[in-house]
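Some notes on the structure that comes next.
One protein chain is absent from this view; the other protein chains keep their places.
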Amino acid sequence: MTSTVTQPQTSQPQVVEVSTPRVHNLHHVEVFTPKPNESLDFFTRVLGLHETHREGQSVYLRGAGEWARYSTILTEAAQPGLGHMAWQVAEPDQVEGWARRFRDKGVEHKLEAGGSRFAQGDTLSFTGPFGHRTELFYDFERYEPEAASKLLSQPVRFPTPGIGARRLDHLNITARNVDEARDWYTDVLGFKLREAARTPDGDIGVWMSVTSQVHDLAIMRDGSGERGRLHHIAYYLDTPETLLRAADTFVEEGTPIDAGPGKHGLTQAFFIYVFEPGGNRVELFSGGYPIHGPDWQPIIWDGANIEKAIVWYGGQLPDTFFTVAT
Amino acid sequence: MTSTVTQPQTSQPQVVEVSTPRVHNLHHVEVFTPKPNESLDFFTRVLGLHETHREGQSVYLRGAGEWARYSTILTEAAQPGLGHMAWQVAEPDQVEGWARRFRDKGVEHKLEAGGSRFAQGDTLSFTGPFGHRTELFYDFERYEPEAASKLLSQPVRFPTPGIGARRLDHLNITARNVDEARDWYTDVLGFKLREAARTPDGDIGVWMSVTSQVHDLAIMRDGSGERGRLHHIAYYLDTPETLLRAADTFVEEGTPIDAGPGKHGLTQAFFIYVFEPGGNRVELFSGGYPIHGPDWQPIIWDGANIEKAIVWYGGQLPDTFFTVAT
Amino acid sequence: MTSTVTQPQTSQPQVVEVSTPRVHNLHHVEVFTPKPNESLDFFTRVLGLHETHREGQSVYLRGAGEWARYSTILTEAAQPGLGHMAWQVAEPDQVEGWARRFRDKGVEHKLEAGGSRFAQGDTLSFTGPFGHRTELFYDFERYEPEAASKLLSQPVRFPTPGIGARRLDHLNITARNVDEARDWYTDVLGFKLREAARTPDGDIGVWMSVTSQVHDLAIMRDGSGERGRLHHIAYYLDTPETLLRAADTFVEEGTPIDAGPGKHGLTQAFFIYVFEPGGNRVELFSGGYPIHGPDWQPIIWDGANIEKAIVWYGGQLPDTFFTVAT
Partner (left out) sequence: MTSTVTQPQTSQPQVVEVSTPRVHNLHHVEVFTPKPNESLDFFTRVLGLHETHREGQSVYLRGAGEWARYSTILTEAAQPGLGHMAWQVAEPDQVEGWARRFRDKGVEHKLEAGGSRFAQGDTLSFTGPFGHRTELFYDFERYEPEAASKLLSQPVRFPTPGIGARRLDHLNITARNVDEARDWYTDVLGFKLREAARTPDGDIGVWMSVTSQVHDLAIMRDGSGERGRLHHIAYYLDTPETLLRAADTFVEEGTPIDAGPGKHGLTQAFFIYVFEPGGNRVELFSGGYPIHGPDWQPIIWDGANIEKAIVWYGGQLPDTFFTVAT
């Protein structure tokens, strides 16, 4: 998997083989909150994330199954919303590889040396076509647990804290034109389309991934005219039963539940959506399905199928699900 | 994700991005059985696989969550064991890419055009360093369900059959020298080492993957002196509870249980191992954990930790677990 | 547990221990269906009940965890609804004991010798205060499995059929005046009130039991003016996860889902409600809680609590839940 360099074999223009840049996985997300204390209490005590750092207006958090220093940054801001999303590339040289590609394709970007962000190496930053700030990097500091589990592959001891949020799973962002967004993320960044909700007027939602997950990134239609908005961030729970227990806790806590528990046909997600105190929607997610083959044929839900795509089982989604983004 | 070629913009050395050959995912396995009828009954009625084809002495089967024509071939033979394992590569041109690499590295291999195997495209075949027959390919025929599920991403209708074996998950093979095997699979085929059981005399087991799974391929020490042997093939079950129900069925059926239900520290596997009627060990597996980052540090179990690596909870493994391979 | 008579040892008043008649447990229910074939297919193939007998317009069914010849009778009729409910008494002599009590209290009733109903012994029949036909008996024939499970306490072999309906759990009937119904079932039949939904205008629902279950019988307010109506019959599923799998099957089958999956605050029920083809509502139920002590204080949900009583989590209940009974 390492990049290889072949020696030139002729006197013709030197050919250097470099590995094709790949976005490898979602790494972390920055979320803006106008209620930083309440949000922090929710993400730590209720969801069970663990604070590892504070800097400026930001608190850095990691989940019980995450070995990186953080997967979630809570940053105080006037309005809730997406600070940025950060993705890891497949090889160290691909940060520069993406910069080269972006130069070729005319994508405005900025390359900064490691150290410009807490725990993060050389970083390429840019803004997506619908206003979402994005970073690409390879190097990241590992979390070293203070009290190591006897289960060496797990960065926390049992019992895992809070409702059991294990790791950041995916993001769902919005775009005015989902078809254009889909094409940009697939053509420019190399995402694979996994599922789509399609109407004669174009896609109203697309679910894409760079990993074997059915989605690392979803994009849903935004009728508001605003840019760079977030529909939700999602954390993984180990089992459907864990999610039902989480629901008990949310009801007890008085956490506003937007929808669920229920199951989407789309992505086979067993879901519950809540609003964290800062106003951002957070999904707790279990289920889904892996896509291991490289030759997946996207699942297209259209016509009469769309109803089952949205709710496979569980109550109908509320209007807020389709109108509220941050 | 296709390889792209950027045009040179200067007279400086031309940069050519090439698609580095990657083994992308485990696709299927051929298992030899001296009791083909009994094995077929077990794999279909009990495990719930679905027969899609017969040819020669072989029956082709797929799991309830698999879109390929088959993931499992049962082939009548005098002795149980591994027929071959077959892996999909990341891009169509990588079958040829691997052939080029093998030529460079002196690995004996054979390249055959599509059609030489049922449902499978151009195929590169070779034998691994400890005698395991292996195939690499990209193109494979998709399974088209006769009675489609309303859940469009699922190739069978609910309720899924048998105990719910959803897909082939991983293989566990044996080698006389695990250190050598580990190095070959990582250096030549590009597997990433995820976990290992290490003694002062070398590794006694290694767990490696090319996907985000904690293991697609495990190799355990074989003291028998024989080559090309199989420890077990493993199918994924959706949840731990599904596995407990499977255990009920195995007991009722009189299926010989080798070990479990229990949990290994290694890979966090919630497991049960049984012997199918032909004598091969089959694992039903749930749990594990995903590795999404490209920079995983292998988990090394050694010294006093090895006990928990082998059995995190559940009864001790029987001697047969360490002595019987096929 | 049989009544014993102690001999007087002094000239003081003689003490006689008597076996106070007790309704001991819900035993079976007869359901009317205008679509007997479709209903039978649903109760057997989908729910997994097992047919043991046919007689007249009736088919007799039992669940995978039931040792009696039947718990459910499907009877062809012009309209869906409740045929009758049948309860077992604590001791053989209590059939006559209840007849004596009914005579004392002026409850119209009929006593018939064993053999008047398939598999059932001496039977006392009467109609409840809101029109529900009811039977009391002690003796009942046991189901003798043809292919016994190795798990001797289970009357079927693994895997259990269909979605896993294990046993009839409870009934929910309707009454014009719930307060009067509650008082009659507690005062006359000895039910214990476990939970109630209470308004200033009286109870709108009561949940009562004679066993350690939180409810064997629920009564909800019926605004229709009709008598003898059924809100739903409920079967027990082993776990919440079993119920989620059942939901998958109902969606696939196109079974109309009235509500759920979700959880009521009332009784802690994890529920899904569907309509069987004959039009009767059927609940699949898991969870709840046992009441082992004899001194339970009824849980009263009123005022602002009623919302959580009805839906603890899950989508809001549809209007049909409150308006459709059969």
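Letters A, B and C mark the chains in the order given here, with residues in each chain numbered from 1 onward.
Basically, a contact is a pair of C-beta atoms (placed from the backbone, for glycine too) under 8 Å apart; a residue touches a chain by one contact, two chains touch by 3 or more.
No experiment lies behind these values; they were computed from the predicted model shown.
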{"item": "Contact residue for the chain not shown (choose from C:Gly162, C:Gly265, C:Gly278 or C:Gly314)", "value": "C:Gly265"}
{"item": "Of B:Pro240, B:Pro256, B:Gly279 or B:Pro298, the one touching the omitted chain in the full complex", "value": "B:Pro240"}
{"item": "Those residues of chain A which, in the complete complex, touch the missing chain", "value": "149-151, 157-159, 162-163, 239, 241, 245, 248-249, 251-252"}
{"item": "Chain C residues touching the omitted chain (full complex)", "value": "1, 3-4, 6, 8, 11, 13-20, 22, 24-27, 65, 67-68, 88-91, 138-140, 142, 150-154, 190, 192, 195, 211-214, 238-241, 265, 267-268, 287, 289-290, 292-297, 299-301, 305, 308-309, 312"}
{"item": "Touching residues (missing chain, whole complex) on chain B", "value": "239-241, 244, 247-248, 250-251, 257, 259-263, 270, 272, 308, 312-316"}
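Following the convention adopted for this analysis, only the chains that are shown with their structure count from here on.
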{"item": "CA centroid of chain A to CA centroid of chain C, Å", "value": "47"}
{"item": "CA centroid of chain A to CA centroid of chain B, Å", "value": "28"}
{"item": "In chain B, residues with contacts to at least two other chains", "value": "150-151, 239, 241"}
